[in-house]
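Just one protein chain is left out here, and the rest sit where they should.
Letters A and B mark the chains in the order given here, with residues in each chain numbered from 1 onward.
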Amino acid sequence: MSLAETAHSQTPPAWLALDRLGVLVAIIAAGGLALPFALFRANRIVPGDALGLFAALPMPLALVLLTALVGGFAAALLRWPAAIKLGMGLVVLAVLFVLVGLSASHLTPEGDSFARVSPGAGFWVLAFAFAVLVTDALTRLALRPWQRIVMLLAVTFAMALLLWSGLWTDLSMLKEYANRAQSFWSEARTHLGLAFGSVALATLVGVPLGLVCYKVKSLRASVLSVLNIIQTIPSIALFGLLIAPLAWVGAHVPGAKTIGISGIGATPALLALFAYSLLPIVANTVVGLLGVSPAAIDAARGMGMTRWQRLRAVELPLAFPVILTGIRIVLVQNIGLTTIAALVGGGGFGVFVFQGIGQTAMDLVLLGAVPTVALAFAAAVVLDALVDMTARETRT
Amino acid sequence: MIEIDDVSRLYDGRAVVDQVTLTIQPRTVCVIVGTSGSGKTTLLRMINKLVNPSSGSLRIDGEDIAGIPAYELRRRIGYAIQGHGLFPHRTVAQNIATVPGLLGWDKAKTQTRVDELLELFQLDPVSFRDRLPHQLSGGEQQRVGVARALAARPNILLMDEPYGALDPVIRAKAQDDLLAIQRKLGTTIVLVTHDMEEAIHLGDTIAVMAHGKLLQSAPPAEIIARPASDFVANLIGSSERPFRLLSLSRVGDHVEPGTASGTPVDVTASLRDAYAELLWSARTALPVTRDGQVIGQVTLAALARLAARPQ
Partner (left out) sequence: MSWGNGIRLVALLALLALLIWPQAFAGAFGLLTSNGQPAIYNQGSLLDITLSHLGIVAVATLAATFIAVGLAIIVTRPFGAEFLPVSRSLANIGQTFPPVAVLALAVPMLGFGTAPTLVALFLYGLLPIFENTLTGLTGLPPAVIEAARGMGMSGWQRLWRVELPIALPVILAGIRLSVVISLATATIGSTVAARTLGEVIIAGLQSNNTAFVLQGGLIVGVLAVLIYDGLSALERRLLARTGQAEA
């Protein structure tokens, strides 16, 4: 009781005190308000008109947004509890996301299938500002791992609902999607296949290799430095360097071509991604095993466990969170890197990114980049949560 | 003189240091003893304004330190801590020259001072000057830490558990060296420890703290003989009291005429060491020597009298 009283007596009305991070958020958001909310173009290539909030939205909706923003500003600026800040931040983001879709419907002339409406700089800046607010609130709340996964599921569900409802149908990114819905899902499968497949392969090879490096000290340094060098080579160069040998194998080794090995395509991509994944997995396996407390190993030995039993019952379980961290790093990295596979004909979301760059159609770039970022982010959240859960279990 | 006047420090409304008043005489060693959480380190850190008091005032030589800028005050006061806190990226010489550098001493003066201090701490300047802290042993690091604290000839040296990380043999040597250097330089030392043995060995005054309060402040003999509370008595340890009392005096102060036989003790030995020797060799008196010459004896009966609670 007296504790709380003294804290409050020094900062008069506590609910009115300014939050310094909130001031920054509010400044960014105010900047976002001043910038155009939406971009209107007569077709997908021509430069467009930047439209302010009141031009982009019918008056009542603009007022809804302003009202939500007032609440958001208050939540940001004042030292309110983190849960309230989180709630308000999410409300503002939801309103922004719904309204940008409505703005597209509002701006697109009836029956005009060439016109494109995309979110303007103002939308992105506002979304960024409140994403910072949400991030700060989440950081302060220090959610448990399963709570984070539930959060992620809820946000994913909300986004799915938004996309399903048709509110965004008139946004240019979704129009690009509508034009190539089929290839989008097939590239998505390729992307996931390459990213997860390479990580799975690398785990199957990397963990045993890490074990060997842990047991055989003389191998450790050389294996790790070779993997380090591979990791350092820029991805596109590695993709390229694999083309020549694979083309040769495809042309000269009987049967290789029939199982899909050739210079161009998914094979060099998968191989390069696999090679990139090895270092973090092998290194983390070694570090994790080295980090197992000698006392635990000693105790296991003292109880009469064989080497194999020690490994299975003590060393690997205790090293598991560190190995999982390696897999997390690699998975997030490969989801991103897979975009580059498109350059060697490997497919994936990169196809849209590079097509978009080639056609200067930014909406198409977004169609490739946004799912990639979302996937990488989701993978990071889920695996971070898993790492935390397993680390909690093995902590003594 | 350091005057701590009714000083308190609150954290979240809880008093970590609670209305402490303590005067430390110049050129003496004052040891603050207490268990962890007693507020002893906080009290020490208020002297060089690493912590500001919530109430009360501190004066150094009559001047209220509230009026002195913190960085200026700290450059005038030496500060040595447990784990030495040496800068790992700077050589021994650069570490010792830190405060002279802050005070803008010229190069030649600084370098002379560095070598002087290295010699004072029995570290050969030529071989130690350019070493990096990680190339020193624990005891050497600790000595460099204290040398660094004394670099700008401060009148006051604050020490926070300076010997906490040392093993017992090196610790005993470091304590003896510190006392010798303190007598030579006349520095006022305020030292914090949880070790009563160390406090009795080093302190001209011992200040006992618990739960933020100063329980007793007195010379060691007084603390041992007349502990102000059960807590203080416990800290001393009732079974240790007679031996601790004996450890305060030297053989030289209690020599009696007589010619005992057997291995002699030197006048500089503590009475406790003499007592141990008497019991171990099953004698009733030991010859006392000064510079190798026998000057008398010290007897078991006299020691037994001296070890008894003073009336």
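Criterion: a contact is a pair of C-beta atoms (placed from the backbone, for glycine too) under 8 Å apart; a residue touches a chain by one contact, two chains touch by 3 or more.
Because the structure is a prediction, the values reported are computed rather than measured.
For the chain left out of this panel, the touching residue among A:A38, A:L53, A:I243 or A:V286 is A:I243.
Looking at A:T135, A:S165 or A:S293, the residue that reaches the missing chain in the full complex is A:T135.
Summary of contacts with the chain left out: across B:I2, B:V17, B:V99 or B:A269, the touching residue is B:V99.
When the omitted chain is restored, the residue from B:I4, B:M46 or B:I81 that touches it is B:I81.
By the touch criterion stated above, the residues of chain A touching the omitted chain are 19-21, 24, 121, 132, 135-136, 138-140, 228-229, 232-238, 240-241, 243-244, 247, 263-264, 332, 335-337, 339-340, 343-344, 350, 353-354, 356-358, 360, 362, 365-366, 368-369, 372-373, 376-377, 379-380.
Touching the omitted chain from chain B are residues 48, 50, 70-76, 79, 81-89, 98-99, 102, 132-135, 145, 148-149, 158.
Just so it is clear, only the chains that are shown with their structure count from here on.
Note: centroid distance chain A to chain B, computed from Cα atoms, is 58 Å.
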